[in-house]
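The complex is shown incomplete by one protein chain, all other protein chains being positioned as in the whole.
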Amino acid sequence: MNKPLNHSLQASLSAGSAGAHRGGAERLYLRLLLAAVLLLLVALPGLLSQALVNAAIQMLIGALFASAFNVLAGQGGMLSFGHAAYFGIGAFATLHAMNALSGEGLLPTPLMPVFGALGGAALGLVAGWFSTQRSGVYFSMITLALAELLHALAPHLKSTFGGEGGVSSMRMPAWGISFGNPSEVYYLTLVWVVGSLALLYFFSRTPLGRLTLGLRENAHRLKFLGYNVHVLRVLVFMISAMFAGIAGGLLAMNNEAANYVLFDVRLSSEVVLNAYIGGVGVFFGPALGAAVMTFFGYAVSDLTRSWLLYQGIIFVAVMMFMPSGLSGIFSWWKSSKHDSAVLLRHVLGWSIGTVLCAAATVFTVELLQRALGADYQSLLVPGQVWPGIDLFGRTWLPGAVLTWIVPLVLVMAGGLALRRTSRAWAVLNEQEAA
Amino acid sequence: MSAGANKIALSLREVHKSFGEAHIIRGVSLDLSEGERHAFIGPNGAGKSTLFHLISGQFKPSSGEILLGQQPIGGLAAERINRLGLARSFQITNIFPKLSVYENLRLGVMQRFGLQYTLWRPVSGFSRVRELTEQLLEQVRLTRHRDTLGGELSYSEQRSLEIGMTLASDPKVLLLDEPMAGMSREETDYTVDLLRELSAGRTLMIVEHDMDVVFSLCDRISVLVYGQVVATGTPEEVRSNAQVQEAYLGTEVNV
C-alpha cells in the first residue's frame, strides 16, 4: 500500500502549487465541502449537549495547534519536539492579560488570544533564533531541550507560572455577551480557529509561504538563490509559534486556568502524533488528525484506561503503512488512475482487515488491562482458577482457551483480509504497468 | 568571439585555500572580461570545484582576493554574493524535488523583487514574477513540464532546470559546474546550444571535462593542475601548449 500513497503525497504537494490547474468541477466540490463543514461547525451547539460542545472546543483548539505545528514541521521541514512551549506561553500570556484588563475597552475579552499570539511569537523569536542555527536531528534536539528547560524552570518561577496552583482568571463580559456558557465560548473559539486557519492558508500562498516549502526541500540551494536562510527559518518558526500561542490562549480562555503541566512533553508529543496521523502533506491534514484523535480521546476515554496505548499503536501503524496519514487517502484516491469502484473494493478490503485486527488488539488489551489491574489481582487466590472478567457483555475466563481463541481468530482473519487485498492491488498495478 | 569590452567581470588575485594541512588552491590569479566564456579544465582533484565554492561563497579563501567587478566578494556570505550578481549551478543536481518545475524557477525569480518577507499578498498576485518565470521556462525549454515535479524529470531535464534556476536571479556572472555531466552526445549538443543562447550578454565560467564542448563553446580556457593555473589562453593556444598536453590532454590530441 506504500507505493501509491507515496505518489499521492507528491501529487498532493504539487497540487498545492499547481492549484490553478485543478479541474473546475473539483474545485467547486471542495468549496462546497468546506462550506458544509463550516455550516456544521456553526450549527454544532444546537445539536450537541454541553459536554460534547466542550469536546468540540478541544477539537478546534487541537486542530489549530496541529496546523501551527505543521507550518514548521510539515511545510518547513523542521521537526519540533517541544512545541508545547509556545502553546503554554500563549496560555499564560492570555491569562495574565485577562487579569490585567477589565474585559471592555480597546482590548475586550474576545480579543484576548492576541496576547497568546504575542507571547508565542516572542518566545518563538528567541527559541527559533537558537534552534535554527542547526538543522535535522540537531534542530529537533534543541527544540526538545528548550522545552524541557522551560518545563524544569516553570515551577520555580511562581510569579509568572503560578506554581502548582497555576494561574487563573475569569472571562469578563464584553460586547453584550457574558461568555458564561459553553456555547458562547465555542463560538469565540470557532471564530478564532477559522480565522487563524484562513490566515495560515493564505500564508502558504505568500512568497514566504512558498519559501517555507523551499526550506524543506533544499535549504542549501536557497542560499545560492540569494536568500538568507537563517532569517527565513526564524520567521517561519515565529509564525508557527505565534499560532500555537493563539491555540494556547484559546485553551486558557476556555479553562480560565493553566499551570506548568502545559509544558510537559506529553503535549509536545501529542501534537506531533496528531499532525502525522492526519498527514503533513496536505494543508488540512494535521487539523483532521487532531480533530479525529481528540474526538476519539473523548469518546473512548470513559470506556477504557488504555487510550494512550491505542494512540501510540495508531500512530505507529500510520507511520508504517500509511506514511501520508489519513489525508493521504484522499490524495491517493484522487490521483489514482483506477476508477472508483475498483478503489472502493480495495479500500473496503483493507478497512475490513484493519477493523478485524483492531478488534483483536482492543479485545486483548482490554482483557489484559482488567486481568492485570490491582483490583482484579487482589481477588486472586493461589491455587484457584482465575475468576471471570466482564467484557463486551460477556464473562471471559482468563484460563479458558476459548477466551484467547477469539482474538487469535480475529487477527488471523484480519491479516488474511489485508494480505489478500494488498496482493490483489499489487497484481492490478503490475497489470497496468505491463 | 565576445564583445571587445575591456571591463573585468570577475577577478581572482593570488587566491589560496587550505583545509588544515591540505593546500588545495595554491595561488590562482585570473581576470575574466565581461561577456567572456571561460572554461576550467584539469585533472580530477585539481581543485576546480573548490575554486567555484570559493567564488560563490561556500568557502572563505585562506588568502587572496576575489572581486566581482570592483566589489570584493571573497569571504562574503553566499546569498550576498548571489545578490551582487553571481550565480552558480551544481555538479550534483540541486533542485527542489517535490516542487513543480514552475515553482522551482519561481523561487529563484522571487528573489529579484526582494519578496522573501512578503506576507500580505499571495505570490500569484505578482504578475512580473509570473511573466519572468514563464520566460525562464521557455528559455530552458521546459514549458511542457511546467507542473511536473522536479524529482520526476529525466536526468538531462533536471540539468536544464538546474541551469534555469541559476539564471533565475538574472546574474551578470554565471558559474556552471560540469553542466553536461552524465549526458548523451545528443543531450550535450542540445545543452551547448542552450548555453550559448543563455549566456549572451553575461560572463560564463564553466568547469567541463568534455573537450569538444570546451573547444566549441569557450573563448578562453584555463588549465588547473594541483591548485594552480598552468596555462591560460584561447583553445588553440592551450591545445598546443606542451605542458598541458603532458599533464592533461595526452600526447595525441583529438580534435
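The letters A and B name the chains in turn, as written, and every chain counts its residues from 1.
The rule is short, and it goes like this: a contact is a pair of C-beta atoms (placed from the backbone, for glycine too) under 8 Å apart; a residue touches a chain by one contact, two chains touch by 3 or more.
Operating definition for what follows: contacts and distances are computed from a predicted model.
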item: From "ABC transporter permease", "NADH-quinone oxidoreductase subunit H", "Anti-sigma factor" or "Fe-S cluster assembly ATPase SufC", the hidden chain's UniProt protein name; value: "ABC transporter permease"
item: Chains in view that touch the one left out, judged over the entire complex; value: A
item: Listed residues A:A198, A:L368, A:V385 or A:M412, member touching the removed chain; value: A:L368
item: Residue of A:F92, A:F243, A:Y276 or A:W425 touching the missing chain in the full complex; value: A:Y276
item: Residue among A:L144, A:L326 or A:I389 that touches the chain left out of view; value: A:L144
item: Missing-chain contacts mapped onto chain A; value: 77, 79, 130, 133-134, 136-138, 140-142, 144-146, 148-149, 152-153, 156-157, 159-160, 265, 269, 272-273, 276, 306, 308-309, 311-313, 315-316, 319-320, 323, 365, 368-369, 372-374
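Basically, only the chains that are shown with their structure count from here on.
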item: Inter-centroid spacing, chain B versus chain A (mean Cα positions, whole Å); value: 45
item: Contact set on chain B toward chain A in their complex; value: 56-57, 77-79, 82-83, 87-88, 90, 94-100, 102-103, 106-108, 110-111, 115-124, 126, 146-147, 149, 151-152, 165, 168-169
item: Footprint of chain B on chain A - complex, ascending; value: 10, 13-14, 17-18, 20-21, 202-203, 205-211, 213-214, 217-218, 220-229, 232, 235
